[in-house]
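Notes follow once the structure below has been shown.
Below is a slice of the complex: some chains, not all, each in place.
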Amino acid sequence: MFMKNCWYVAAWSHELIDDKLLGRTLLNQKVLLYRGVDGQVCAIEDRCCHRGALLSKGRLEGNCVRCMYHGLLFDASGACVEIPGQETVPPDLKVKTYKVVDTGRLVWIWMGEQALADESKIPPFPYLHDPEWHGYPDYLHYQSNYQLIADNLADINHIAYVHTNTLGGSERYVLEQKASPLERLDDGFRLTKWHMNSDLPPFVRKIEKKMGKVDRWNTVEMKVPAFFILESGFSPAGTGIREGNKAGSLEFHNFQAMTPETEDTTHFFWVYMHNQKTDVELISHSLHDSILEGFHEDKDIIEAQQQVLKDDPEFRLRAIASDAPLSHLRWLVAQKIKEENERVAVQV
Amino acid sequence: MFMKNCWYVAAWSHELIDDKLLGRTLLNQKVLLYRGVDGQVCAIEDRCCHRGALLSKGRLEGNCVRCMYHGLLFDASGACVEIPGQETVPPDLKVKTYKVVDTGRLVWIWMGEQALADESKIPPFPYLHDPEWHGYPDYLHYQSNYQLIADNLADINHIAYVHTNTLGGSERYVLEQKASPLERLDDGFRLTKWHMNSDLPPFVRKIEKKMGKVDRWNTVEMKVPAFFILESGFSPAGTGIREGNKAGSLEFHNFQAMTPETEDTTHFFWVYMHNQKTDVELISHSLHDSILEGFHEDKDIIEAQQQVLKDDPEFRLRAIASDAPLSHLRWLVAQKIKEENERVAVQV
């Protein structure tokens, strides 16, 4: 069971260059993403309605896609517009379509009731469009349910143990950090954690040699079903970061979007951005590689966890205090799925 | 659910040379095929009735096979004739047997009610026995239900899109071809398609350099559950092929047999034959390789299609006009399975 009436990331825009017919399973549905000759990104069912052949193995023709099994041609509205060797085409011969929005760097898709798709509900991450901010977008495929990845992100304390030598820096992080009250929002939560008078973690030390002790902050914003937006910063220690003085600080913006492929697998889109003025590409590269190293530490744990939970459906997890954000997010998702089901029941 | 009271191809005869104990799953049943010292091909259950060990890992002894777990010896009637270390053998200790017919190049098997096995019902393909006709028999293993392969063959128009650059030659094939009326038979169908004034397709061009424009014909005969017999020819354009004048034509005969291994996998036996007088082996090789290249184009589509259908059992296919032969063949198979079930119900 997934939330359906919401936007998901379907692809990075750059995945659709060169007339690529990108077949991708999203929420158990086979979707074909492509950019037509008119420049519009389209999403149609990746399954010919005739014999079920993959349209992603077909051929782009203008704004249409031809199935290369028996040659049926489909336009961007999903309608079959040509059956080679047959004079007429039944008007109801069509494949499903999905609303998509191409924001420039991300392609968003609405998998649920198409009439409800509202572009203004796309989670904003303005740094992607801001020429001052730099980073290399990337993708990972997870052998786990998307919520286990969101759970991981919802408790940032995990950086102390999972990422000690990469993103975290010290197990003391979890003992010494101070947290703001959890802001429970209608569509997610917001939380800031500070680690005062600490050392730069390894991944920052690689690109910043001069700073001594720092005050570190992480402001996490998560949105249903599974978006993670993080502002991270490092200020010279004692210069008043908790009072809002960010002068002389290093700042990063991190975006992570989890899109269910199936119940047990997930598309993971991410970018980590900085606003340095010099060595821009070097720094982008270094940050990309450091973060990816950290993500593999997560992936190792989460995919094993998936297997453990799968092996024993009776197993009940036990919450600890720092699970409050996780619990709120899971509760919200469950609520929204319930509402969607009730809505469908009323319609029927 | 498979048709059972019919002949299936179990193996090419040449697969049973050198005392080979060939274990092969046919219609979900484990079968051991072997040629005894008397030259007869036998088919017995590939599963010792004692502890279920594979007899195909056993040892051929004359016309018998010894299980190499505890040494039980079975003869070609399936009876256990020796239990080492035990004086008597219970008379009902036996494994299943199947009627087989070795036609010289093909081994046919009857998987259903053994009393009904009637050699005269074996689909004829005389070119296999004709010294004027040449070709290299071969085998492919498919990760798909056997009917998806038969479907593919039932609509020969697919050569326009799937095999444009190999067996088809042009997408115009589907637009320009003329078809005879579909002959719906009790055990299959027959259909001829002509493509007048066309170019030789790439696979023929490799072995025939002089012909110009040709009139091409394909006479397809399919038989339940899944046999494909094709006569293909190329005549100099305008010399009256539709009136039966085959003078100066190149002719080929193609046999393809699909035998279900399981619901989701298939044994595919095929041969493509020519009657050229010179360069016989070169031409056989060239045709074999060209056809195989084409079959891999099919396999790529069909195995993906199998996965698509498997992933969503709710998905309903939509027929187009050229599906008439396919629909007739599927209807026949369903009828015959129904009749077999009714027959079993009456017997019980």
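Chains here go by letter, A and B, matching the order in which they are written, and residues are numbered from 1 within each.
By definition in this document, contacts are C-beta pairs under 8 Å (C-beta built on N, C-alpha and C of every residue); 3 or more make two chains touch, one makes a residue touch a chain.
Note that this is a predicted model, so its numbers are computed, not measured.
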Statement: With 2 of the identical chains shown in place, the whole complex in this structure file contains a total number of copies equal to 3
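Here is the rule we use: only the chains that are shown with their structure count from here on.
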- request: Averaging only over C-alpha atoms, locate the centres of subunit A and subunit B and give their separation in whole Å.
  value: 48
- line: As the complex stands, subunit A meets subunit B at residues 28, 30, 47, 49-54, 57, 66-72, 83-86, 90, 93
Task: Name, in rising order, each residue of subunit B that touches subunit A in their complex.
output: 151, 155, 157-158, 160-162, 171, 174-175, 177, 300-301, 304-305, 308-309, 311, 315, 317-322
